[in-house]
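This structure is in structure tokens; I'll ask about it shortly.
A protein chain is absent from this complex, but the other protein chains hold their places.
So, subunit A:
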Amino acid sequence: MQEATLSFKARAKEALADPTLKIAIDRTTGTAERKRAVAMTQFPQFEAARERGKRIKDHVIANLDHYLLEFERNAIASGAKVHWARTAEEASQIVVRLCKEAGAKRVTRVKSMLGEEIGLPHALDEAGIERVETDLAEHIVQLGGDRPSHIVWPSMHRTREQVSEMFKRLHRAPHQEETIEAMVDSARRELRDKFLTADVSISGANFLLADTGATCTVTNEGNAELTTTPPRVHIVTAGIEKLVPSMGHAIAMLRLLVRSATGADVTQYTTFHCGPKQTGDRDGPEEFHIVLVDNGRTRMLREGMKDMLRCIRCGACMNHCVVFRQLGGHVYGGTYPGPMGAVLTPVFDGLESSRDLPHACTMNGKCQEVCPVAIPLPTLLRGWRDRSWREGLEPATVRFGLGIHTFVASRPRLYRLGTAIAIRVMRLFSRGGLVKGMPGLGAWTAYREFPAPAKRTFMEMYKDQEKGQ
């Protein structure tokens, strides 16, 4: 992929130069922000709900071994087959093997960020299995041959005008009228028969219920239900942090998730899957598999990042992030974009290739403020910066500069002298109240003016005043 070969800054430059992308980002994140704000005014217990949500997740994460075993026991009792995967590769290999064992030629897939995380679309394509994305936005991503750019709205990077053009070019019986409804109909005509003829369905899970072994999926299109019902085999892939003790806890988390993600009170479809088709059931899969994926999660637990395991993938942090709203999701280069992605991508891809992500943040704290499970995202991002520093990944110029700064700033007299000289040098470059063309200030002055300093420092002037009194 081209994106992987370009540096973060080069990808950012391309995104910043794309006005259509900016329109697309503003439409989606702007709507999400407004709807969430309205939902919050109608959710006065938000703080209490958030505290409860945080406690539920913290409790499960602190007792992960207990709940994982309870879940496995109950899932097996319900007739499900449970598989454990340590890594992304193991997880996608298990799914591909299950598909092959089922003799699958065509699989339908429900949008799942974990599926993206473990590289499942690619693994299925490699195995020569026809993959049909049934989420409308994922369908757009598949048609476009690119990657999701947002965890809730995967095709956020395309305007509806671009999508219309793509449908007309690639659908068998495309829409004639330029309305959203006509476009949705076009996608429905394209996908309908594939829903019904797939051999295997693959979904993710928003929650895993330990006390019943059930999985819970929420969608707004109903595609999860239609995808997972007709095929003979249903495979669920889920990260181990998706566990909750029971249905009541899942509902408590759901209240937070939906309002934070779309601003709605409830998702259009909330489905619980518990085991395969039983005697007397009218429909449902004959085989029901659950693949539980670690892929760095237990390492996060060990390495001081347990707060991040609370994340319920609502996307509020990115919708409110000033950097994401300029760049969109692809620039981040990983499965997950925005603030939560900047914390997670170094876990999956290593810090060396992703060290820009935790740095490309103003530390303004808005993401933490809107997070429905109160994840201290800025603190976690700074934690990566700290590690990057300790591992020697920071540029020599920055290390040298900060070293000098500390040496001087811990010696007040030297600091006074340094500051006094610095402002006098700056004033040599000052014209009309602004510093012009001074070496070293280019990163600032390329885009905005740099106000000229005063003739003397505060400390110089203050000391004179004190003497005069």
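Assorted remarks:
Heads up, the rule we're going with is that a contact is a pair of C-beta atoms (placed from the backbone, for glycine too) under 8 Å apart; a residue touches a chain by one contact, two chains touch by 3 or more; residues count from 1.
Note that contacts and distances are computed from a predicted model.
According to its UniProt record, the chain left out of view corresponds to "Cysteine-rich domain-containing protein" among "3-isopropylmalate dehydratase", "Cysteine-rich domain-containing protein", "ABC transporter permease subunit" or "Predicted Zn-dependent peptidase".
In the complete complex, the residue from A:S246, A:Q326 or A:S353 that touches the missing chain is A:Q326. When the full complex is taken into account, the listed residue touching the unshown chain is A:G432, out of A:G128, A:G432 or A:G468. Residue in contact with the omitted chain (choice from A:E130, A:E225 or A:E394): A:E394. Remark: the residues of subunit A touching the chain excluded from display are 9, 12-13, 16, 322-323, 326-327, 359-366, 368-369, 379, 382, 384-390, 394, 398-399, 402-403, 405-406, 408-410, 412, 415, 419, 422-423, 432-434, 443-444, 446-459, 461-463.
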